[in-house]
Each structure stands twice: as structure tokens, then as C-alpha cells.
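All protein chains but one are shown in place.
Chain nomenclature is as follows: A, B and C, assigned in order of appearance, with residue numbering initiated at 1 for each chain independently.
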Amino acid sequence: MNGAHDLGGGHGHGPIAPDPNEPLFHAGWERKAFSLTLAMGFTGQWNIDQARFARESMAPGRYLETTYYEHWLHGLEVLLAERALVSEAEIQAAESIGETKPLPRILNAADVLPALQKGGSAKRDESTAGQPKFQPGAHVTARNINPPTHTRVPRYVRGRTGVIDRVHGVFVFPDTHSKTGDERPQWLYAVRFEGTELWGPDAEVGACVYVDLWDDYLDPA
Amino acid sequence: MNGAHDLGGGHGHGPIAPDPNEPLFHAGWERKAFSLTLAMGFTGQWNIDQARFARESMAPGRYLETTYYEHWLHGLEVLLAERALVSEAEIQAAESIGETKPLPRILNAADVLPALQKGGSAKRDESTAGQPKFQPGAHVTARNINPPTHTRVPRYVRGRTGVIDRVHGVFVFPDTHSKTGDERPQWLYAVRFEGTELWGPDAEVGACVYVDLWDDYLDPA
Amino acid sequence: MPHDRHHHDHDHGSELTETELRVRTLESLLVEKGYVDPAALDVLVETYEKNVGPRNGARVVAKAWTDPDYKAWLLKDASAAIASLGYTGRQGEDMIVLENTDNVHNMVVCTLCSCYPWPVLGLPPTWYKAAPYRARSVSQPRSVLAEFDVTLPESTEIRVWDSTAETRYMILPMRPDGTDGWSAEQLADIVTRDSMIGTGLVEKSA
Partner (left out) sequence: MPHDRHHHDHDHGSELTETELRVRTLESLLVEKGYVDPAALDVLVETYEKNVGPRNGARVVAKAWTDPDYKAWLLKDASAAIASLGYTGRQGEDMIVLENTDNVHNMVVCTLCSCYPWPVLGLPPTWYKAAPYRARSVSQPRSVLAEFDVTLPESTEIRVWDSTAETRYMILPMRPDGTDGWSAEQLADIVTRDSMIGTGLVEKSA
């Protein structure tokens, strides 16, 4: 979706303002938004691309006026409501009203470290995707797609031409994975775009951008 | 500038929700934001492209969370402060603290109707711009420029190819007009872009967009 | 999300008060400094609240429907043809009129701000100025029209005009069947604002 999350190239957002003394979390609720999201993620009721889409779906002005963990909280609430795990009515009532769905997997304290250390790679066996469409050095143009659903091709590279820098391997394709759960594994590449190709005469001198893009985002240039 | 005002093609903004019984103004302050902006506009202390840039310069999240006349009010405050006509300190103190600049032109009540009816065309004599670079039917590509300053080429047409539909005449060029006051008059065209060129496979059937673009925004395709 | 809505309402309430205060302060400062004539402010508001509105455009449309020469002139040189009826000036200095037909439906937007032809339509409605219409009319015009209860066959080409320059666009809607012999005055009564933006059709029963 062309949402407020797709920030590359935007102006007017103000200075970056790094804070060297920043704590990891700024308030107790941030710790909870973080840990609840991770714990519920491990129950397997949604995948990471569905979680990203839930965060992106925040109203654009609200997305930009709120912080990272507010986006996470919004996403968590959307996912819980969509899957009938926790309803808005229950949050309003602060009481478990509806039926409780049995979940096949719960993250117990003892499992946290092994689960984090194992992670969950999105890389798949190369045999699932046939031959890569492109090799390093090939010129490619990012497709100009504008789905209202989740996608990971940023607006600022759509229709722009770059060069394949490296082949990462075969990875789960976010668009279908978010929409239906279908992994449709395919080759992923780092594509190098010159600054002038992306920003025209307003590009800075000697700057380029590498973007990770899948076969289904690319055409030969 | 690539600001929040450049909305074309965005998702997630919700329904349009037309209200058939809507009043022209929703509150007294809207009437004032409107009339103060027009009255100050007539003093000639800034031009329309500078006024647009002042509105666009609102922080993106705030722009999207506020209404049209709040954008106007923000723009008016920015312009007044930039030109040292009214400072933020004066607004905070609700008192005229600084010097008052004599303005060469004030809009009196008796002049309102004639001034509105006269307007102020941005059209200039065709002799100021030489021959038009393009004729109807010519294929053109909108330049991919990304200035942090005011421009009227929307992001969604940059790098896209269309066809000249008609030649409007010679008009003031907004980019320079906003930046320095330089009118740099040049030919203006309505350019037709097919939906599929702008949105790819996600375009609706049988839809196209006409965008008014100046010579300095266009290259032969 | 109810969360969002709640926040938004909340936000709005407190904001209007603050905004109201700032506007009042600004007005008194501008008047005190002599930059603004308070009587001029009233005339500006009255002009658009009482005199300049879509009724002007409706008269242009009705005349075009009943006078073929005028219609030809309007489509060729809209600024002059509209000025001949007395509608001129600010935000309508350079007009273009586009004719809707069975095959082609035109509609107008300004994605970058909210440009609108004031002399013929007055000041724009909120939806025209808000993000949803500005964002989606260029990419999803059929879905936008559906929200105005306008459904057009796929064979009708939809042309969206994005007002990125100082040219201002008005639509000449299709004259409804069954209005033969109606006077220009009668016809003007059924021409809606939305039909001249291109988000509505003119109905006989309107």
C-alpha cells in the first residue's frame, strides 16, 4: 500500500536529533507493547508481513504523529481483532467478554531465549524457485505496482532502473505472504540505483541506494 | 518539496464522506482564516506560489491531521513571520510589540469586489517565451525532479510518459516564482497519462489523468 | 480503528479552541497594525457566502444546453464565454470547460492543494479539500465515483484533470433526457455543484 510508512525521499520531517543518552524504552508501556507483540507473534496466528501491513494501515496522519511502539500497538490490536482473539469491545470493557480461542502454541518464559536465538529465517531452499532471472551486473527496472495491499517495493524506486549487485538467495515473497499466507519463494537481489536515477538533478554527489527486490518486482531494463 | 500535500495515489486515507448539508464555513475562525488570508494576499507581500509553499511546509503528520483552513492559517503565520510583519512573540503576547512596516497596498472594503472580479491571471504574453517545445500529440516524459522547494509536478507523474493534449499558453513558472519571485514565464500544457502508465497493473480500467505541466518539467519521450 | 477515532475527536476539540484563539489574536494584530481593513473581511466572507456559488456555474451550463453557439464558444474559450455572463476573477482567471458525454466522463481534482474555480462554483466543499479525494481520484476514480453513487460502464473513459497550474476546470455535464423545451432557468435549477466537478450526474428530478 502507498501509505505514510513509505517515507523514502520525503521532505519536511525536520532534523534527526539523535540522543546519545536515550534509554532502550522510554516508558513502561513501551516495554509492554514490545514484549506483548513478540509473545503474540510466537503464537503463529499471523506472519511478519501481515504484522507489517497491520502497522502500515494506520491512518497516515496518525502514523506520522505517533511513535514506533504506538505503531506496534496499533498493529497488535488490528491483528487481534481481525483474528477474533481480542475485540475492541473487550478493550473498552477491560474484560474478557467473548469466547477464548485455544491457541496451539504459547510462548513460555523458558522458551524465550531458545526461540529468539532460533529466529525464523525467510530464506527457502533454492530448488523451490528455479533459476534466478538476473545475475550481478544485469540492468533491471523496478515495476511500477501500486497495490492497496502490502508490498516492499518503495515508491521511490518504482519505474527506476538499477543494476543487480548481488543475489541473496530465495526468500518468501512479502506481497502474497501478507495477503494470503502464500510464501511464493523467489529470488531476492540487492539492486543498486544511482542517486541521479532516483532523484534527478537534486541527488547528492556520489551517492547511491541499494534496495532488496524480488523477481516479481523486476523487469529487464 | 516532497511533502504530505502531494497526495496523489496514496492509500489509507479512508472514505470521502461528502456531506450534502455542509455549510460554507464550519466556524467563525474559518471565516477569519479565509478572509485574513485573502486580505493579506492583496497587500502583495508574497505571491500565490510562496503562499502554497508556506502551507506545504507544515510538518507532514500535522498537515494530514488538520483541515484546509488550518493549513491556510499555518501558511499565513509563516508568511507574516518570514516578512517580519507579525512575529510569533506578538501572537504569544497578543500585542503589537515590534515595529509596524508600512505596506504600499491595503485592501479596503470598497475595493474588495473589483479586486476579486479582476483577479490576477498567471498568463503572460506568448512573446515572452519563444516557441512552445511541444505540440499536441507529442510524447513527453515528466522530469524526475525532487527539489526541497516548491514545485507543481506531482510525484506520481515523475518519470512517467504521456501525450500533450493541448497547449494552454504561457504561464508563470511556480518553482522560480516561489523561490525568488522570478516569473520565468513558459509554455504550459495539459499532458495525458494513461492509468496503466501511472499505476501499472493496479490501474482502473479506462481511466487516465491529465496534468498541467510546464516546459521545464518535460522532456521529449 | 475506534482507538484512532477516539483520539481524533479528542484532538479536534482542544485544537479548535486553540486555533480560534490564535485567529482572534492574529486578526486584532493585523487590524491594529493597519494591514487589514476589518470591513473588507466582512465583504470577503459575504461575497462567497451570499453571491458567488455554484448557481453561477449552473447558469453557464444551462445556457450551453440551450444555446449551441454559446456552447461552442464555451468549449473553445471558456474564460471569455463565462466572463460574458459576468463571472470573472480570482481563481477563475483562466478557465477550461470539458464536456461529458456517453463515452467520456471528466472529473476535476487538485492533488497538491485544492485549486477550484471560485467564480463559477464558489468555495470548494470539505471533501474536495480533504486527503481521501485528493489521494484517490487520480488512481481510483471509479471507486471514488461509486462513493458519490455514480457508476459508469467500463466503456466510458474516465478523464481526471489534476489542477496543478492556474488553469481552472469546470465540467459541462450531460443534459438529462426529458428536459426538452425547459427554460434555461428551469435547467439551471437541476444542475448540481458535483455535476460540474464531475463527481455527480444531473438528474431530471433533482
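The rule is short, and it goes like this: a residue touches a chain if its C-beta (ideal position, glycine included) is under 8 Å from a C-beta of that chain, and two chains touch if they have at least 3 such contacts.
Remember, predicted model here, so these are calculated numbers, not experimental data.
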Candidates B:E77, B:D165, B:D202 or B:D215 - the one touching the absent chain: B:E77
Which of A:G8, A:G181 or A:P220 contacts the chain that the document leaves out: A:G8
Residue touching the undisplayed chain, where the options are B:L7, B:A33 or B:M58: B:M58
Those residues of chain A which, in the complete complex, touch the missing chain: 5-11, 13-19, 22, 24-29, 31-36, 38-40, 43, 48, 52, 55-56, 64-68, 70, 73, 76-77, 80, 85-86, 90-91, 94-96, 100, 103, 106-109, 111-113, 115-123, 152-154, 156, 168-169, 171-172, 174, 188, 190, 192, 195, 198-199, 202-214
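The rule is simple: only the chains that are shown with their structure count from here on.
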Central chain (by mean CA position): B
Chain centre separation (chain B, chain C; CA means) in Å: 16
For chain A paired with chain B, centre-to-centre distance based on mean C-alpha positions, whole Å: 34
Multi-partner residues of chain A (at least 2 other chains): 58-62, 146
Numbers and ranges of chain C residues touching at least 2 other chains: 8, 131, 139
